[in-house]
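To start, the structure under review is shown below, and the notes come after it.
Missing here is one protein chain; the remaining ones are kept as they sit in the complex.
And then subunit A:
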Amino acid sequence: MENKIAVQIDDLTVAYNYKPVLWDIDLAIPEGVLMAIVGPNGAGKSTLIKSILDIIKPIAGSIQIYGKSYKKQRSLVAYVPQKGSVDWDFPTTALDVVMMGTYGSLGWIKRPGQKEKKAALEALEKVGMLSFKNRQISQLSGGQQQRIFLARALVQNASIYFMDEPFQGVDATTEKAIINILKELRKAGKTVIVVHHDLQTVPEYFDWVTFLNVKKIATGPVKDIFNDDNLTKTYGINYKVSVQG
């Protein structure tokens, strides 16, 4: 039974230029779930994650990570942004990008050393990218770039993982590899929150789901709430997905 709350969101409203993107969201994410956030384009999925991570300032509401503000709990949280949010022509290597995951625990000014390098190499090994460690990042395929991003989050050794569309533009093999790692994280008691697009795979990949479209439509166990009713409410059209078990 999950009872501890990892992320608690109350009355969250976020607006760009006075136009609400998220409206009065209340959401409690229990510890140890592998949760998908689903919703149409412009539903505020990425904005929700960015607000939790204090990257975007909400105009109202509060967000708590294990009962405290994000600023105090930074070390418990790892983040995988959308692959398209960075310039992959940046002059650096796969290993160096993964090392960036250690910058948070290092804090200001301190440089990464042998310990951080070792952790980064281990993370690269976990995502099957060790042999690419010195590869310039623009020379990696989309799937490999996504694995590098995942490795960068793993190296943070966090309790809660936020991932913004980790399956976007990756091949089937990489998708399987990534979801297996996410399932392992859940097994280890971590909480994993994923912005997800492919509704067909929700029941197979996730055990918890949040339907979002500016407002929160529903949140809970996939087996209880992943149904046509909620999908229709979220996407606004008659939605039919075959939901197994």
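The definition used in the following text is that a residue touches a chain if its C-beta (ideal position, glycine included) is under 8 Å from a C-beta of that chain, and two chains touch if they have at least 3 such contacts; residues count from 1.
Note that in this section contacts and distances are computed from a predicted model.
S.K.: Can you tell which of "Acyl carrier protein", "Cytochrome b", "Tryptophan synthase beta chain" or "Metal ABC transporter permease" UniProt lists for the chain that's not drawn?
M.R.: For the chain missing from the view, the UniProt record says "Metal ABC transporter permease".
S.K.: Of the residues A:Pro30, A:Gly44 or A:Gly143, I need the one that contacts the missing chain.
M.R.: For the chain that is not drawn, the touching residue is A:Gly143.
S.K.: For subunit A, which residues lie in contact with the unshown chain of the complex?
M.R.: These residues of subunit A touch the chain that is not shown: 17, 50, 53-55, 71, 74, 77, 79, 81, 85-87, 90-93, 97, 100, 103-104, 106-112, 128, 131, 136, 138, 141, 143-144, 152, 171, 173.
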